[in-house]
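One protein chain is absent from this view; the other protein chains keep their places.
Naming follows writing order (A, B and C), and every chain is counted from residue 1.
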Amino acid sequence: MRLDIAPSTNPSDYGFCCRIRPRFAETDAMGIIHHANYLLYFEQGRVEYLRSVGFPYTAIRDDGIDFAVIEAFVSYRRPLQFDDPVDLYVATAAATRTSLQMAYLATVEGEVRASGITVHGVVDSETGRPRRLPDWVHRLVTPAAGSIPSP
Amino acid sequence: MRLDIAPSTNPSDYGFCCRIRPRFAETDAMGIIHHANYLLYFEQGRVEYLRSVGFPYTAIRDDGIDFAVIEAFVSYRRPLQFDDPVDLYVATAAATRTSLQMAYLATVEGEVRASGITVHGVVDSETGRPRRLPDWVHRLVTPAAGSIPSP
Amino acid sequence: MRLDIAPSTNPSDYGFCCRIRPRFAETDAMGIIHHANYLLYFEQGRVEYLRSVGFPYTAIRDDGIDFAVIEAFVSYRRPLQFDDPVDLYVATAAATRTSLQMAYLATVEGEVRASGITVHGVVDSETGRPRRLPDWVHRLVTPAAGSIPSP
Partner (left out) sequence: MRLDIAPSTNPSDYGFCCRIRPRFAETDAMGIIHHANYLLYFEQGRVEYLRSVGFPYTAIRDDGIDFAVIEAFVSYRRPLQFDDPVDLYVATAAATRTSLQMAYLATVEGEVRASGITVHGVVDSETGRPRRLPDWVHRLVTPAAGSIPSP
C-alpha cells in the first residue's frame, strides 16, 4: 500500500485524542519546534491510541509483529511552540490485508497546527517478512479521518 | 505550493551527494535507524548541498530569511543500520515564486534505502511572513530529481 | 559553582514527582532507552517542577533570564525501557548567588533506575551574561536531595 489519503483537519473525524507538551529540547534556533519532532509526537500518539483500544504496543511486539513505517507525510500549518498544550488526534484511516494508514491531527486550543499520515506494513519481528494484518486493526478503521485527495 | 512530485530513485538525477553515517543513538529497539531520523539526514544533506552551491545556510539566515518546512514526505524502502556508509543525494527539484521542493535519495553501496521530498516556504526570519524566493534558487532547479506521480 | 553534590536515591528527599513514559524513538539497538535521553527527561521534569512551584519556564524566559546548563551528571543504575511508567523526582538541591544545582531521581515501581545533577547558571537571555539568582529559587532549596560525596 502506498500513501493515498490526506489527513482530515476536523477533530471530530478522529476517535482518539491525547495531550502532548513539546519539550524545550525539541525547539530549534528559529524558536519553534523542529519539524522532525512531529514524527515523534505522531508515534507517541499512536502508542497511546493503541493502548486505549486494548492493544498496547508492547503486547503487539510480544506477539512477534512490528508495524514497520513504510511512508510518512507531515503537513505543517502553524509552528508548535515549547510547552504548547497540544491535542493530538489519532485514527486508523485505512487498511489492506498487510498494511494500514494512520492519520494524525495536532491542534492547540482548537487551532490546527499540523496533520499527517503514516503508512505501516505488518512484519515479523524476527525475520522482517510481511505478515497479515491482525483482525482487530480492521475493526478500528474510521475512513473519515483520511480522505482521498482531489487531483 | 503543495508537495506534488515524487523523488527520483536514480542517483544520476541528482547533482549533489554527501556521506552520512547514522549514529548508534539513532537506532531503535528494532535494531534499525528510527524513521524520524531520516528527516535529520535530509536536513543535514540540505545544509551540505547549500554550502556546496555557495549559499551556506548560516549566510542565508544572516540575510534575514528562513526556508521554513511546509510539508515533508519520506518513503522507507529498506532500513538504514547503525554506521552504514550512506550516500545522500540532494537536489532542488521544483520552485515557485515563494516556495521550493527539495528531493532526497539515500543509498548504501548503490542500494536504494529511502527517498523523500521537503517543501519549503521562504519566510522572513523576524516576522515569519512569506518572502520571494532568491533568484539563485531558481537557477539550481533540476526537474529530473522529482517526477510528477502518475495518478 | 561546580557540581559538588551527589543525587539522593531516596524518593522522600525530593519534594516533587512527575510521570514520564519513554518513547519508542528513544530506545536504541540494545533494546533500552539510549543514555542521552535521560537529560531530556531531567529537563522535562525540571519544566514540570518549575510549573508546579508557580514559576513556569516560559514566564522565567519572559523575565529575560535563562537557566543555562553549566554541568550535567547522570548515573545509570538499571536501564529504562520503552513505555516504563517512570516516576521522576526533582528538587533544587543547592544554590549560590548566581547558580543552582538540581537533583533528579528516576524510579520504576519503586526501583531506582537512574539519578543525576544539573548545574545551572542564571544568564541574561539577550546578552548571555551572568545574573543574580531570583530570590524564589533560594526558598526552594531542599539540601537532602543532594549530599556531599565522601572522598
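Following the convention adopted for this analysis, contacts are C-beta pairs under 8 Å (C-beta built on N, C-alpha and C of every residue); 3 or more make two chains touch, one makes a residue touch a chain.
Quick caveat, the model's predicted, so the values are computed rather than measured.
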item: Residue among B:Leu40, B:Ala103 or B:Val137 touching the omitted chain; value: B:Leu40
item: Absent chain, residues of chain C that touch it; value: 3, 30, 35-37, 39-40, 43, 66, 68-76, 125, 151
item: Where the unshown chain meets chain B, residue by residue; value: 23-25, 39-40, 43-44, 47, 56-58, 82-83
item: For chain A, the residues touching the chain missing from this view; value: 24-25, 27-29, 31-32, 34, 36, 82
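As a working rule, only the chains that are shown with their structure count from here on.
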item: Chain centre separation in whole Å, for chain C relative to chain B (CA means); value: 36
item: Distance between the centres, which are taken as Cα means, of chain C and chain A, whole angstrom; value: 30
item: For chain A paired with chain B, centre-to-centre distance based on mean C-alpha positions, whole Å; value: 22
item: Multi-chain contact residues (two or more partners), chain A; value: 39-40, 43
